[in-house]
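Missing here: one protein chain of the complex. Every other protein chain is in place.
Per-chain residue numbering starts at 1, and chain names A and B are given in the order in which the chains are listed.
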Amino acid sequence: MSDNSDVEVEDEEEYKYGLQDDSEPQDTRPTVVLMGQKRSGKTSIRKVVFQKMSPNETMFVESTARITKDTVCSSFINFETIEFPGQMCPFDHTLDPVNTFKKCGALLFIIDAQDDYTDAIRKMADYFAKAYRINSKIKFEVFVHKADGLTEENRVETKFEVYHAVKEELKELGIKDLQVTYHLTSIYDHSIFEAFSKVVQNLVRQLPTLERLLDIFNQGSNVTKSFLFDISSKIYVATDSLPVEMSIYELCCDMIDVTLDISSIYGSGEYGIPFDEHSAAVIKLKKTESWSFYSAKSIDSWHSSRLCAVRTSKSRDISNTTSPVSRRASKKYST
Amino acid sequence: MLKQKALIQVLEQANTNEVTSAILFNKEGLLLGQSGEEVSPTWISSIWACFDRRDLNESIIVMDEGIIGIAPVANMLLALKASKKAEIGMVRAKLRAMAKYLEGPISMIERDV
Partner (left out) sequence: MSSRRKVLLMGKSGSGKTSMRSIIFANYIARDCSRLGPTIEVEHAHVRFLGNLVLHLWDCGGQESFMENFLVSQKDQIFKNVQVLIYVFDVESREFEKDLRYYQSCLEALLQNSPKAQVFCLIHKMDLIEEDHREETFKKREADVLRYSELAARPHQVERENAVCQCFKSSIWDETLYKAWSTIVYKLVPNVGIMEEKLKKFAAILDADEIILFERATFLVIAHAETREHKDSHRFEKVSNIIKQFKLSCRCHFELESMHVKNSSFSAFIDTFTANTFIMVVLRDGNASVAATQLNIKLARPHFEKLE
């Protein structure tokens, strides 16, 4: 365990953790802009990811008529989402597009994969081009959404089709070096959380540092994979440098759900908050002989990021080994 | 069965004469009961594992900041932590007495598992 002291030797002063520095005025907070045709699922995505709504309840969600802004804020992620209704053009002069897209960190365009998307793609290419001219640093992301309704082959095909269509459209508009990332998503599985994680990670400035810290943590304590999660949205802010296996990520999401749900039944104290600085969960799984561990030491407030570690070797007491480390790590991150 | 409250009461009796805490834990380093200051059973079980041979009966480790005494109880381990002002003889005597007292009940529980 002495290896873990490496974590502490890191010079703390050099890195600022969290974006809530006093020196930074609040409105430099990056924004994630959501766009898409009417009924493409923009509001449902926001409700499922950030408000923990269960997917089947989204059918009662009414279509959004006005621009909706939301702030998502915890220790590492701090951004604003802006949702533009499908019928509204975000580049209308009255909406001050220059200001909106100057601050924009990521632009998500949601395409309903179960619908005819030719119009959507034309509109999207146009919006992307306009936004790109205002701010070339924006990350452009396309969610090929409602993928749950498609068969396995159909999904890949659709994604490919969208990719080519967008490329064509952008070419016609004379835009060459605009990078677009494509995600197949559905609110009925973990793909939406995974995709949103990727989007958000692009906005986390400390990402390389966090990645290194997690690597060091893994080495020091025989952990095979660790993630730093935002509990309330199941977005992972960072992970170590090993590749992410989708099944492990899904497992972590499910563990977060179980932990939150059980804690809210038995552990919500006087104020009804199920999470506090002693929150932790260990889940042991059979068959693969794997131990899975998920420590939930709070970093600042209850909805903030936690550490999640999965290990495969059978070990001595994992909870005791890992919790002091994560506690130490969390202490550090919160400064 | 093991009543945690009762175990803690027994362990508390060791905490006099500069002995600050007493803990019982299994060899995997998982705590069964503890009294006094917080001590991590994981470190101690690691230390024990380093020395462990069949005939190891107890180990007393004297450090700058204090003393730790470890002794096996059935298949588990008992550890006492004392400040540096403590007398080594006293720590050892307490360790032996406590281990002897717990040996019977703990081995009975372990037999049933």
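Simple rule for what comes next: a contact is a pair of C-beta atoms (placed from the backbone, for glycine too) under 8 Å apart; a residue touches a chain by one contact, two chains touch by 3 or more.
What you are looking at is a predicted structure, and each value in this text was computed from that prediction instead of being measured.
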Quick one: jot down which shown chains the absent chain touches.
-> A, B
Touch assignment to the omitted chain, from B:Leu7, B:Val39, B:Ile68 or B:Ala82, lands on B:Leu7
Considering the whole complex, which of A:Ile111, A:Val223, A:Ala238 or A:Ala281 touches the chain not shown?
-> A:Ala281
May I ask you to list the residues on subunit A that touch the chain which is not drawn?
-> 54, 56-57, 60, 148, 188, 247, 250-251, 254-255, 257-259, 261-263, 265-267, 269, 274-288, 290, 292, 319
Kindly note down the residues of subunit B that lie in touch with the hidden chain.
-> 1-5, 7, 25-26, 28, 30-33, 109, 112-113
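Definition applied: only the chains that are shown with their structure count from here on.
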What whole-Å value do you get for the distance between subunit A and subunit B if each is reduced to the mean of its CA atoms?
-> 46
